[in-house]
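Submitted below is the structure of interest, expressed as structure tokens.
Note that one protein chain is taken out, while the other chains of the complex remain in position.
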Amino acid sequence: MTVQTPAVPRSNWLFNLARIRELGLSVFIIVLIAAVGLRTPNFLSVNNIQLILLNISILAIVALAQTMVIISKGIDLSVASMIGLVAMMVSSFVKVHPTIPMFSAVLLGLALGAVLGMGNSLIITYGKVPPIIATLGTLSIYRGLVFFYSSGTWINSYELPESFKMVSKGTPLVLPNMVLIAIVVAVIVYYFLNYTRTGRDIYAVGGNHEAAKVSGIRTQRIIFMVYILTGIAAGLAGVLWASRYESAQTNTALGFELETVAAAVVGGVSISGGIGRVPGVLLGALLLGIIENALTIVGISPFWQLAAQGFLILIAVISDNLIQRRAQRTIKI
Amino acid sequence: MKESTVLTSAAESRAPITINEFAPRRSFLEKFRRWEWMMVALVVAVIILNSRISPYFLNAQNLSRASSDFMELGLMMLPMTFIIITGNIDLSVASNLGMSASFMGLLYNAGVNIWIAALCALILGSLGGLLNGFIVARVKLPALVVTLGTYAFYRGVAYGFLGDLAATNYPKSYLYLGQGLLPGTLIPFSVGLFVILAIVFGLVLHKTTFGRYLFVIGNNQDVAIYSGVPVERIKIIIFTLSGFMSALAGLILASRFGSTRPDIGTGLELAVITAAVLGGVDINGGIGSMLGAVLSLTLIGLIRFGMGLVNIQGQVQGIVIGLLLVCAILFPNLAGQASGRNIRVDRRSVLSALGVIILLAIFIYFFFWSRAPIIASI
Partner (left out) sequence: MSEYILELKNITKRFSGVEVLHQVSFTLRSGEVHALLGENGAGKSTLIKVVSGVHQPDSGEIFVDGKQVRFSDALDAREAGIAAIYQELSLFPDLDVAENIFVGRQPTTLGGRIDWHKLYSESEKLLSSLGVHLDLKKKARNLSIAQQQMVEIARAFSINARILIMDEPTSSLTLNEVADLFRLVRRLREEGTAIIFISHRIEELFELADRVTVLRDGSYIDTRPLIKVSRDDLIRMMVGRTISNLYPKQAGQPGETVLKVESLCRPGEFENVSFELRKGEILGMAGLIGAGRTEVARAIFGVEPVSSGTIQVRGQKEAISSPEKAIRLGIAYVPEDRQIHGIIPPMNLVANISLPLLKEYAVAGWLNGKVERSTSLLAAQQMEVRANNILQKARELSGGNQQKVLLAKWLATKPSILILDEPTRGIDVGTKAAVHSLMNKLAMEGMAILMISSELPEILGMSDRILVMREGRVTALLSRQEASQEKILHFATQTINTGNVI
């Protein structure tokens, strides 16, 4: 059978190269590392690298979950509030019961996160509320619950048992626990998204919801699931957050939701659904971490750091989207 | 698509061969959509409730002071309504507010006249909006992504301007913006300004070609383009307008606080969006009214004021606002589903519903059970 070809085939090695989604980002990161490393060799010290990894671990975990939601053509703005609430509840629990084994504290965090995520799922799938609105609502609700739960008080470092603090900081192998956990999460998410049907179904649902339905995919179930998974990731992040910063405050992780979206988008996840890869998101989180760290090390006034960071995020987002668009001819379906 | 091609015969067999008359004229009240009525009812209910729970509610001075607390939110909500009606979103408003206000603070600290500094802040805010609009309209990136980027950028610039300094000691004439009353009344100046601007924005939205174009773009951007609507120009205008209004809100907030810090207005963007959406503006674009948005702002203000009177903390008030936002969209949907088709009840759905209820019950139990010792220790 003859197969039609477009009138003018477009084959350009540059385009093909740009099609490897993570390439642009990797080059950007390498150039950044080289530039900063040459100026301040301290940047490449083992300690500093470890610090960067430690700083981005929580971001990476939540951004990966956020990625799954965005691939399904949704968004979860409530992650930061879930982190705050879980951090507060778990810290309070270990404060009162300091002798429980710490893995059960982690499990508690995961379970609480799952229920909070399920709240989003219910509103979105059964209530047919657009995800951005639903999670905007639960953002306020869950944050309000943090205040209600604690009556505005904080849990401080001295109130938390040492073993709880070690959940994130222990270094059984070369790297701190928290980094190891992030790596494990990344591997699991990678396997899930690439080697399981359910994982692929997320792409299908986000890419073409109607088509997914007629292909026999239970779309509602998939959407229900991704918000629960995000809740679980936020629960894990909440425990790690409280453990790392040795406190639970009413404003823990405030504003973190947009950072997770930024990491995903910088990592090449398309906000219109159906596109996104784990390596890209990890690089996105890494880039955000490196920028933050490099700006300090290079000695930019701490007050302009945020601006520079914001500017680089803006540039990364725009250039990435542009490359993506040049590399793909869009079709009209 | 399927649905509309399907609506063939039934509707038409009743229709006359041709249209030979206008629709019957409808009075102003009839044009109210169900949403606006719902808002009015809620506003009335909250007023009654508030006056029952606190004797301080129906006090003109208290009301006056409380109302000015929401004007920055309101000023940013006006252009946000335009933007959401076109199917876009602006996450950078609060950061732009911070950037503009900090810029004014920077200039004022450097000895510039406050009004010239304010003018410069308005220009900077507008430029910030213009940048958003330009990238959205010309580079054609999703507004969510673009304004997420500028959300980080503009807030960063605010910190760059002021660092850990604050701009304070504004002249008394400037403080009038956020703290003064209209001469001879108890109405704050900012409320007066908001009311006038809300009327202007409302008229533009509902009575001009520009407003019609906004609805058309939000309903179907392609049709707008094919019909010769200058879509790019309109997008650039509304984002610039949003930047300008954010800066204006920044000036008023700075005046109300009497000082400017770079974190001024942090987190307001989501509150602004909440107000617009609760007012019946469809997040997917194409539907909305200025009246609804203003009513929803009133409602949010009244609820927060009432809860403040009975000493409920601001963040806990968020629970109610969040619930209101979700339920306002959830309940009509659920009602529509329940009446729309026969829900099949099989064993699987009953079991999963039961599972969900049990999980929620356990969570709630745990929430209060583990909270008890925390509260006891205070």
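We just call them A and B in the order they show up, numbering each chain from 1.
Basically, a contact is a pair of C-beta atoms (placed from the backbone, for glycine too) under 8 Å apart; a residue touches a chain by one contact, two chains touch by 3 or more.
None of the values given here were measured: they were computed from a predicted structure.
Enquirer: Sort through A:A234, A:I275, A:L288 or A:L314 and give me the one touching the missing partner chain.
Expert: If we include the chain that is not displayed, A:I275 is the one touching it.
Enquirer: Which one, A:V36, A:V94, A:V167 or A:I217, makes contact with the chain that was left out?
Expert: Checking each option in A:V36, A:V94, A:V167 or A:I217, the one touching the absent chain turns out to be A:I217.
Enquirer: Going by the contact rule already stated, which one of B:V229, B:I252, B:V294 or B:I374 would touch the omitted chain in the full complex?
Expert: B:V229
Enquirer: Which residue among A:S26, A:S163 or A:N208 touches the omitted chain?
Expert: Final answer for the missing-chain contact: A:N208.
Enquirer: Considering the whole complex, not just the chains shown, which residues of subunit A touch the missing one?
Expert: 1-8, 10, 194-197, 200-201, 203-204, 207-208, 210-218, 270, 274-275, 328-331, 333
Enquirer: In the complete complex, which positions of subunit B touch the hidden chain?
Expert: Interface with the chain not displayed, on the subunit B side: 1-12, 14-24, 207-210, 212-213, 215-216, 219-220, 222-230, 286-287, 340-341, 344.
Keep in mind that, in the parts below, only the chains that are shown with their structure count from here on.
Enquirer: Where on subunit A is subunit B touching in the complex?
Expert: Touch residues, subunit A against subunit B: 75, 77, 89, 92-93, 96, 112, 115, 118, 122-123, 126-130, 132-134, 136-141, 143-153, 250, 254-255, 258, 261-262, 265, 271-272, 301-311, 313-314, 317-318, 321-322.
Enquirer: Would you mind writing out the residues of subunit B in touch with subunit A in their complex?
Expert: 91, 135, 139, 141-142, 144-146, 148-157, 159-160, 162-164, 262, 266-267, 270, 273-274, 277, 283-284, 313, 315-323, 325-326, 329-330, 333-334, 337, 356, 359-360, 362-363, 366-367, 370-371, 373-375, 378
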